[in-house]
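The other protein chains are all here in position, but one chain of the complex has been omitted.
Letters A, B and C name the chains as they come in the text, with residue numbers starting at 1 for each one.
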């Protein structure tokens, strides 16, 4: 997968890291949820979240929408890592196993395809013991001529 | 769509309302998000949420995962309204328009099909001005022999 | 839903009908499958297909992919009815009931949202006895500056 404006590997990685810092500084939702962006690269991201009591539904398991929120975060960082402002046009989530209070969830996003202004990204969500909690597939749409982090100088 | 254990209309509505109360009392995630369950019926539910500052991503719009969380809540209440414990096996979300701080989102869930232990539910999410924010389609799976609200006497 | 280049109702319907005729003349797959386009309008289409022996899988029911092919046909005609060349970027299909040899399937497509170059369309597939066979949700992408039927003069 070659991105249209591909840079050297080092440049691309540098841009991804600066974008992460810029996005993270302004991203209130993920701070509220305690999500950490543990790694980033061109088209990839890994994020983690610990399941808190205030994330549980009436069955004492994490609300499925919050699993999707974690996966969507990995997707958002992965698809913005080129510093071209990109939003989700949609996604699907399949839930395989529940997670409980105190579980640590890790979502890993990888680019499946990027062509023109649209892309597809796959995200897996695992628990700390390796259990597969769910799989997510996101569809991205790049905004024309807008940077994710406007003042990034590369 | 006739549910296998269909009751009279009044009974079915009564069960739905008791289930809503029972689920809501124990549902910590939706309390944390300020979600209200504004109406319930057999296979249907309407829920609302006001977009708060701590729900915004770095682009100052609501995190897409939280739109899915709202829609998933409507879906969960709709598919549990028969008092047979039902979980989401998956869902898809298409996002059409952003929502900003202070916007009031309403998600309406309706049953498309319920057959055996699986069901499909459609949810629409609108803003207070009528803008369609997104559409969600959920797939439900009923747990064998378990009640959503165990001690409900009907 | 107002399409960017909205015309009067009569003009829009006329364009849709001319597009149907133009698409149908060149559409070899739907001729091979015996699909008829029974009605068309701006953003809507109805198509039918009779299940033949050569559409059955090893369980003697119609191959699920061919149900999707019928639904995708309704979607394609609905989203091209404005005479702006539009392709599917993806779709989801939920299958609810099987269909057998001789069953007549009808797929009805309706526009959920059309904004900029992307759209979402819902399609339902029913049997002749009213049984819901499946629901399909398609995502469309409009090609820039290309007509579906190039020489249509309106």
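The rule we apply is simple: a residue touches a chain if its C-beta (ideal position, glycine included) is under 8 Å from a C-beta of that chain, and two chains touch if they have at least 3 such contacts.
Not measured: the values here are computed from a predicted model.
Looking at the complete complex, one finds that the omitted chain is in touch with A, B, C. When the omitted chain is restored, the residue from C:12, C:40, C:55 or C:108 that touches it is C:55. Per the touch definition above, the residue from A:20, A:63 or A:139 contacting the chain not shown is A:139.
For subunit C, the residues touching the absent chain in the complete assembly are 22-32, 53-60, 62-66, 68-73, 76, 85, 87-95, 98, 134, 148. One chain of the complex is left out; on subunit A, the residues touching it are 92, 94, 96-97, 112-113, 115, 120, 132, 135, 137, 139. Taking the complete complex into account, residues 89-90, 92, 118, 139, 141 of subunit B touch the chain not shown.
Just so it is clear, only the chains that are shown with their structure count from here on.
Where subunit B touches subunit C, over half of the residue numbers in use are shared by the two copies, so each contributes mostly the same positions.
Among the remaining chains, C is positioned farthest from subunit B, on the basis of C-alpha centroids. A straight line joining the Cα centres of subunit A and subunit C is 33 Å long.
Our note on geometry: subunit A versus subunit B, Cα centroid distance of 24 Å, whole angstroms. Rounded to a whole number, the gap between the C-alpha centres of subunit B and subunit C is 30 angstrom.
For subunit A, residues touching at least two other chains, in rising order: 89-90, 92.
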